[in-house]
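The other protein chains are all here in position, but one chain of the complex has been omitted.
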Amino acid sequence: MAAVRRHRSAGPLFVAPFLVLFLLLFLAPLGYAAYLSLFQERLIGGTVFVGLDNYVQALGDSQLLHGVGRVALFFVIQVPVMLLLALLFALALDSGLLRLARVIRLGIFVPYAVPSVVAALMWGYLYGPDFGPFAQLSRKLDLPVPHFLSDGWMLGSLANIVTWEFVGYNMIILYAALRTIPHELYEAAAMDGAGAWRIAWSVKLPALRPALMLTLLFSVIGSFQLFNEPNLLMKIAPAVISSSYTANLYAYSLAFTGNQVNYAATVSFLLGLLIVIVSYGVLLTANRRRTP
Amino acid sequence: MTTTAPETVATTAAEPARTTPAHGPSARRSTPLTIAMLAALAYFLLPLFWLLIASTKSAQDLFDSFGLWFSHTPRLLTNIKETFTQDNGVFARWLLNTVVYAVVSAVGAALLAAAGGYGFAKFRFRGDRIAFNLVLGAVMVPTTALAIPTYLLFAKAGLVNTPWAVILPSLVNPFGLYLMRIYAADAIPDSLLEAARIDGAGEAKIFFRIALRLLAPGLVTVLLFTLVATWNNYFLPLIMLNDTSLYPITVGLSSWAAQAQNGGAGASSDMIALVVTGSLISIVPLVAAFLLLQRYWQSGLATGGVKQ
Partner (left out) sequence: MPRNTSSMSRRLFLTTTGALSLGAALTACGGGDSGGSSGSAKPVGQADIDKAMKTPTQLTFWTWVPNIAKEIALFEKKYPAIKVKVVNAGQGTPQYTKLRTALKAGTGAPDMVQLEYQAIPTFTITDSLLDLRPYGADALKSRFVDWTWGQISGTKGEVWAIPQDTGPMGMLYRKDIFDQHGIQVPKTWDEFAAAARKLHKADPGVYLTNLAANQPAAWHGLLWQAGAKPYVTSGRSDIAISVDDAVSKKLGDYWGGLAKEGVISTDPDFTDAWYTGFNKGKYATWLTAAWGPVFLSGSAKATAGKWRAAPLPQWDPAKPSSGNWGGSTTAVLRSTKNPIAAAVFAQFLNSDPASAKMFATEQFFFPATKALLTDAEFTGDAPAFYGGQKVNQLFAEIGDTVNSTFQWPPFLDQAATDWTETVGKSLADRSDTTAALGSWQSRLTTYAKAQGFTVKGG
């Protein structure tokens, strides 16, 4: 009996360390941020309670709306491309048709280990319109110089950097999931006379569904929270990347440049809310399609 | 969310992942596919190739020579030496800081996630569902929302500008908790736990002696991914740390880059060569760690991708 009692009370004890830290490091600051978003701190006049004024202002803030629009566009373009590539690479690696599979797998994964500071440095140089290698080659070949850092191309250039950084990570998740498909399924399919493509479609893809959901979810969060890469490229393309280029960047600039901590908290909350809505929307749509 | 693959999948967590190809004789290789994948590989390695080449150049050569090939006077060793001696050898300090922050955070996060995942997976208690879903929901909050409030709270606790300001937030890894929960549910049969309890073993003993061992691959996965996340963490240490001697490598390199970029008296363009070389040096340890520990994290990730 003592064993059972001990057993029942052990659960909370195991989760307590994690939850306590979670409370202190996540929930407490979050609560404080929520509190801050109801006030306004002014250089003249000090801190004033404004209720939901900040939220009303944010919903009508054209800079914020543009920033959100941009990350939404980024999401719609970059994520499918990245996940498709990750899927194709994972399938290729799992197909057994590749030589040097190990090298390729590791090589595609390596960019994940590179900090975004370094990635921005490297790509910033490669994109350079005067002295970057692509520009130099274009000039030598008498082709028009690609303007990676211009207004029209910037979102695509950022998407390229993010894809470069994370395809490997997503690929590994999908590949690992593929590796766990039991032999019996393949044998059964082979006995039914299925060719490689059919196997991929009917056996592998369904098995990948959970993994794809996972990577999709991460990508929703990552793209709407886009901050690092535009922040780091701001230095070399200041006329293109404004301080409100993405919603997260806007929140950061409000807090750290404009001394508007309260409004920044408001913007961050609204962004978080948007991410939750989009995430659940994505999950629900995917699940609904699955039920036969 | 339900699982799709049959229950047989659950056992794979305890077995090593398949190493032989799924189907077809291994003799049949496709050259076109290999070439296509090698082209993809070239794309992924191109910037790193540039970084390697650029590290062999002096600041002047960086501006003068073609980006993707060596200059006439390669000086990799000189650059490395200068990187380590600049500012009284602060670069080595930064590397050490990064290793300490990353390793401590990774080990701590992995243990906390393991204990938490084990607790959620193997025990039922009031509020466990709510707590778990709350943690998962936390992943969606942009960190910028938390930056200033966390800073203010840490300041009150006197933790700002200390290593704890970087380590503590990294110990909380919601995805790690999720992963460990699934792993624990799969890898640790309830029957084993019951048997141990009947034998009179205490919960702590069961956890450390039996459960942790079974959780090893998942644990290493969480450890490695927290390691990468902390190693590459830039935003948090940037706002928490003022003392240069506490910087991790990301903030340190960024401060050197800023020295070259921010003009005014005291600026210098020579820093650029050091930033480039420093960047190269900074990615070597992580890449090496991943190479050496491949076996573990791949099987650990397998479970996370399979179950809900």
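In this document, chain identifiers A and B correspond to the written order of the chains, with residue numbering beginning at 1 in each.
As a convention for this text, a residue touches a chain if its C-beta (ideal position, glycine included) is under 8 Å from a C-beta of that chain, and two chains touch if they have at least 3 such contacts.
Remember, it's a predicted structure, so these values are computed and weren't measured experimentally.
Partner chains of the missing chain, restricted to those shown and counted over the full complex, are A, B.
When the whole complex is considered, the residue among A:F89, A:Y125 or A:Y186 that touches the unshown chain is A:Y125. The residue from B:T143, B:S255 or B:Q294 that touches the chain not shown here is B:S255.
For the chain left out of this panel, the touching residue among A:A237, A:A251 or A:V278 is A:A237.
Residues 40, 42-45, 125, 128-131, 151, 235-239, 242-243, 253, 256-259, 261 are the ones on subunit A that touch the missing chain.
Interface residues of subunit B with the unshown chain, by the touch rule above, are 60, 62-64, 148, 151-152, 155-156, 158, 160-161, 239, 242-244, 255, 258-270, 272.
The working rule: only the chains that are shown with their structure count from here on.
For subunit B in complex with subunit A, the residues that touch the partner chain are 1, 3-6, 8-9, 12, 17-18, 21-24, 26, 28-31, 33-34, 36-38, 40-41, 43-48, 50-51, 54, 63, 66-68, 112-113, 115-116, 118-120, 122-125, 128, 131, 135, 137-150, 152-153, 168-169, 171-172, 174, 177, 197-198, 200, 202-203, 207, 228, 231-232, 234-235, 239, 249-250, 253-254, 257, 261, 275-276, 279, 282-283, 286-287, 290-291, 294, 298-299, 301-308.
Contact residues of subunit A toward subunit B in the complex are 3, 6-8, 10-15, 17-19, 21-22, 25-26, 28-30, 32-33, 36, 85, 89, 92, 94-100, 103-104, 106-119, 121-123, 125-126, 131-133, 136, 164, 167-168, 172-184, 186, 190, 196, 199, 206-211, 213-214, 221, 224-225, 227-228, 235, 248, 251-252, 255-256, 261, 264-265, 268-269, 271-272, 275-276, 279, 283, 287.
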